Every structure is written in structure tokens, then in C-alpha cells.
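With one protein chain removed, the remaining protein chains of the complex are shown where they sit.
As written, the chains take the letters A and B, and residue 1 is the first residue of each chain.
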Amino acid sequence: MINWIVILPFISALVMGIVYLADTKAKRYFFYTAVGVGTPLVMTILSFVLISQLMNGAVTIHGTLFQWIDIGDFNISLAFMADRLSAVMISFITFIGMLIHIYAAGYMKDEEGYGKFFAYFNLFMGSMALLVLSDNPIMMFVGWELVGLCSYLLIGFYHQDRANIKAANKAFILNRVGDFGFIMAIAMLFVSLGNTGFTFESIQANIHTLSPEMMTLIGFLLFVGAMGKSAQIPLYVWLPDAMAGPTPVSALIHAATMVTAGVYMVARYSFLYVEVPDVGIFIATIGAASALFAAIIASYQTDIKKILAYSTMSQLGYMFIAVGLGAYSAGIFHVFTHAFFKALLFMGAGAVIIALHHEQNIFKMGALKKHLKLVYITMFIATLAISGIPPFSGFFSKDAILVAAFSSEHYVIWGIGTLTAGLTAFYMFRMLFTVFYSQEKADHTLQKLPSSMTYPLVILAIGSATVGLLGINEAYGGTSWINTFLALPDLKFHLSFAVEYMLTALNVTLALLGMGLAYKLFASHATEPETHTLWKNVVINKFYIDEIYEFLIVKPLLLISWLIAKVIDPRIFDGFINLNVWLYKKAGFVFGKLQNGKVRYYALYILTGVSAISYYMLMELGVR
Amino acid sequence: MSPNMFYLLASILFSIGLIGLVSRKNLFVLYMSIELMLSSVSLILATLSKVLGNADGSVMGLLIIGIIAAEAAVFLAMIVNLYRAKRTLDSDAFNSLREGAFND
Partner (left out) sequence: MLEVSIFAILALFMLGGSIAMITSKQTVFSAFGFLVTMIGLGGMFALLNSQFLAIAQIMVSVGAVVILSMLTILTVNAKEENLPKEPHKYKWIMFSILLVTPFTILLYKTLIILPDHFSTIGTINAKVVGKLLFSEWVLPFEILSILLLSAMVGAIVIARKKRKRPGKKERRA
């Protein structure tokens, strides 16, 4: 039964693809919607069945499709494993995925490539399911690559515009750079442990046979893969550009699911990371740096989707802080809550964009509070959640992370995290106030939003508000239910309740300060930031990172390619081959001249040969 | 009188025949050089017959003389035929089997 969760979306993608290719212009709206939305619905139901089975006492559920590779020690089956971590991941992935599919049915209604879109979307769901549910690293890597592929396909969906294609390429290439590290890590794992079977369970059992240096290296290289997939420094530059894709794509892939694959991977390999805490500190540092960096940039962005993209990067930084410091459950919990409110934010942003006829600059929007009441309320809830204001879900998960940072005595990381929390509140409310409060800007002939776009917003808003309760820790009277359910090798923290309350108070105060500052600056009168000071200039241009990469990496590569293609290849290689051809022709010509048909000459050749041999025999062999 | 003299003579005759085969263009001289080579071999055989003390060498020499006769017949008939075809006794004139001969 677990097999169906993965197989079904692939089958539906294939079917839709074939039907679409049969006639790309036909508007089979009902068919595509039925198959495209029905599939995630079935997947959601199946994953809830899985969760209930696990809650009733099963430890892991296995399912195997077939043996894929069988070469000596290298046995890879297309097999699935649902332990508690995978089950939690797959349930919220399918649930939120289903909601976003419903949303997309409304968003993409008039698009020409509607069928293609849903085929790709379902392909993505299948790939994500494969990634999460696979039981060996190779299959997870297959899923990893497939989600990268779907990301490429979907970002470049509006392929008529060249900039979108470039953005899609950028995403895929940066992903690939990260995958280089990932593949090396898997290869090293296999070399060390392959002879005892290569599934996660067998690796976990044998992990102690590796030397610490090997484990450090593997852990580091795995994180390199995560850097690319989850948009951390330095491989993050694709995420803002990826907003060129349709908004449902951004909601599903670049907010709720694909970008969290890196965090899931670290949690999956938690048995490795607990042995090498130094790599964990490195991960947490990168996460903290990315969080702060993204928050700073987001504070000056004007495109609504880009603000949300940087916000995603920032929140991912939080997740990596958590899993880096050993609080794996806190990280996964933040993944869980983040999926709800980030998807909601993106969908709301999409609704605003559609309503204003594809306007994306927040400073051209304003005072939409009265016109888009439902969107406003749901986005307000989501913004409260992301800012970490109780009792919304973001508060509990972010609080858990910061508590872990404080109690493991990494105060710098804790400090950065807290500061970023305040900044998060600031820029998110900046966005909210500028869009919904502020003064009237645009000519308000608003597009009517279909209900398929608004109902999911409501459901997600309810989720953002409530799922936090799953992870309430003891300080607030809860039982950390999700931590115990996930059963990951967390480091145990001992913090007195008093200190915890103080930290929480600090976080909430900072968040409220941010909110207040944003209100003061933007609620009544929002103007686009101008590049007066040097600092503003640098930040608005995203610290010029893209330009630096272009200069340091892209241009030298292009130069080398040009050199090889235009200079080395024609002259040296072709020249060498042409030289050979010329030599052969000349030699053939010369030898041809020897065959002149005259008997005498042939006899002369024979004589020459005989003479040479006799000379040799006389001189060298010393015939007496 | 030792056999070595005969051997020396036979070797020299053989090489003279070889030189003539390679150097001359005239078909008759070609033929006669070949005969010379054969004859030098029969000289060696006769010498050996005397060295070893039985008549086998002589018999072989006799058979070689028979072969010389047969060869003479065929060779001279061929020369006649070739002369009829090309009106020249130059062996270089018969060079159709050469590089580029069949290109047209």
C-alpha cells in the first residue's frame, strides 16, 4: 500500500502527459483537474492511513517494488520505508500539496499549458514522495534529482520569456553543484559500508565501523548537497530567480516541500550527525548566516514574491540551526509549521497578484484590506505565525529552535537567531502593511478570485494557527508530543523553566517591536526605497552576490569553453588529425609509385630483401 | 682440388645470374640469366654427388636438366607471344598491373 503513494502520481503524470501531447490545444479542463487534483487527494488519504498505522504501534512500514540494480555488493531495490520521520513528512507534504493543487486549478485556469502544468506538478509530487519514502540513499538521490528536474520544468513553465529559462537553468545548475557533494558522500558511504547492504537501516546499524574523519567528511559532503537544494549560503542564488515560475509552483516547491528536502536529509542521517558534532556546528553556522543575510535583503525588496523567497531562505536557515545543533525534532517541527504558513503566504500573494492583474511590486499595491478581505485575514494569520507570536504555530517551533541554541551554549548562533526573528517580524509586517494598509495606489478594477483559490487559504490559515499545539513543550504544559513521536536522536537540553520563559519573552518582545516599527513606517504611507546611501544600495542589489558569482565563476568558465572550442579544438586536435591524413596520403603516394608494373623492379625489391637478410645474417649472427 | 672451389664458382655464377635478372631489360637476357641460376644449382648437386660418394646428386642434376628443357619451351613461346603483342623486347613495356592502371 505504501507503494501506491509513490507510484500513483507518476502514473497520473504519464497519463496526463500523453493526453496533453495528443492535442496540446484542447481544453480538457475537467479531465486534467480531476486527475491532477484527485491524485494528491488519494495520496493524502493513504499517508493518513500510514500515520494512523504508525500511531497504533507499527514501527516502520516497508514496501518493495522491484530490484533495480544487482551487481555484486551493489543491490539497490526500488523499495520504500515509512518510519515516523518519513510518515510525518509525507503526510504534510501530500496534504499541503493537495491544497495547492486545488489552488492551482483556479490560478492556472486560463493557461494554455494547463495539462502540462498538472502533469509536471504530479511528477513533482511523485518525486518528493520517492525522496521521502525511499529506504536507501540511492533511491533518495533519485528522488532528489527528480525534484530538481521538476523544479526546472516548472520554473521555466512560461518558457516564452527568456529570463524564465535562465532562472530555471540557474536553479538546476546550482542544484547540480550541490549534488556533486551529495554523490561523493553516497559513494564514500557505499565504499565503506556497502558490503553489508545499502539501506538506511543497515547503514544505521553499521555506522560505528566508520572512522570519525570519514564520518565528518561524509556529513560535510551531504550538507553540500543540502546547501544547493535548500538554498543556503553559498548556493542560494537560484531561489529568488525561481520566483519567475507560476505562484503555485513557488508555493509548493520553493516554500513547503522541495527546499525542505535538505533538512529532511540531515534528519534522516541523524545517526551520522550525532557522531560528528563539529559538522553540526558548521551546519548551524551556515544556517544562522543564511537566516540573517536573507532577512536583511528581504527588508528592502519590492517584489512580493521575492520577499517571500528570501523569507523562505531565512526560515530554512532556522531549520538548519536546529538540526545542526542536534535538535532534529525541533528542526522537523519547524519544517512542518513553516510549510503551512509559507504555503499560505505564497498562495495569498498569488491571489493578490491575480487580483491586481499580475502586478508584483508591493509599492504599487495598497489598501487592499477592504477589497480582498479573506486574503487579508488569512495572510495576517500567516504573518503572525511566521513572526513567532503566540499562540500561532510559528511561535512554538521557532521557540524550540532558539531554546536549543541557547541551552547548547552556542550563544552567537542564538544571538543571530533572535535578531533575525525580530527582523523577520519587521519585514513580513512591512509587506503586509504595504500591501493591505497603506494608501490606495492602483486602479482598483480587481479580478474576481475563484473559490478554488480562496478555500485552501482558509484551511491553511486554520492549520497555521493550530498545528503549533502538536509540539508544545513542557514549559507550557504540553508533552512535546511531536518530539516523542518522531523519536530522533535529539540532544537533550536542560533548561530551567524560568530561563525558558525569559527567552520566550525576549523573542515575543522583539517580534512585537518589529511589528510596531513596520506599522509606524509603512501602515499609512509606503514609498519605494530609493538608493541614497551606500548601505541601501548594496542591500537592494542583494549584496551584488550574483554579480560576484558571474565575475568569479561564470566568466572564467565561459572563457575556458571558448578557448577550447575555438582555439584548441580546431587547431590542435583537428590539426593533428589532418596531419595524420596528409601523412597517409603522402605515404600512399610514395608506395604507389613503387608498384610500377615492371618486373625488373620487383625482382630488385626481392633482391634487396634477400641482401638485407644475408647482410644481417653475416654480420649479426656471425655465420662462419 | 677441393669442393670449395666448385662451391665458390657456383655461388658466383648464381649471383651473376641474379644480377642479370635484375639489371637487364631484354627478355632473352632475362631468360638466360634464369637458366644460369638453375645451372649453378645443378653444379652444386654434382659436386655433392662426388663428395658424398653416391650417384643421387647426378640423378638430381639430370632431372634439373629436364626441367631446364621444359622451361625453355614455355619461356621462349611466351617471348614470341609477347613480342607479337607489343613489338618490343623491353620488359618494362609490360607494366599494366601497376598502381593506377585500372583507374580508367
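In this section, a contact is a pair of C-beta atoms (placed from the backbone, for glycine too) under 8 Å apart; a residue touches a chain by one contact, two chains touch by 3 or more.
The structure presented is a predicted model; accordingly, all values stated were derived computationally and were not measured.
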Touch list for chain A against the chain that is not drawn: 604, 607-608, 610-611, 614-615, 617-618, 623-624
Interface with the unshown chain - residue positions in chain B: 1-20, 22-26, 28-29, 31-33, 35-36, 39, 42-44, 46-59, 61-63, 65-74, 76-81, 83-84, 87-93
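One rule holds for everything that comes next: only the chains that are shown with their structure count from here on.
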Computed distance of Cα centres, chain B from chain A, in Å: 91
Residue ranges of chain B in contact with chain A within the complex: 18, 21-25, 30, 91-92, 94-101
Chain A residues within the chain B interface of the complex: 592-600, 603-604, 607
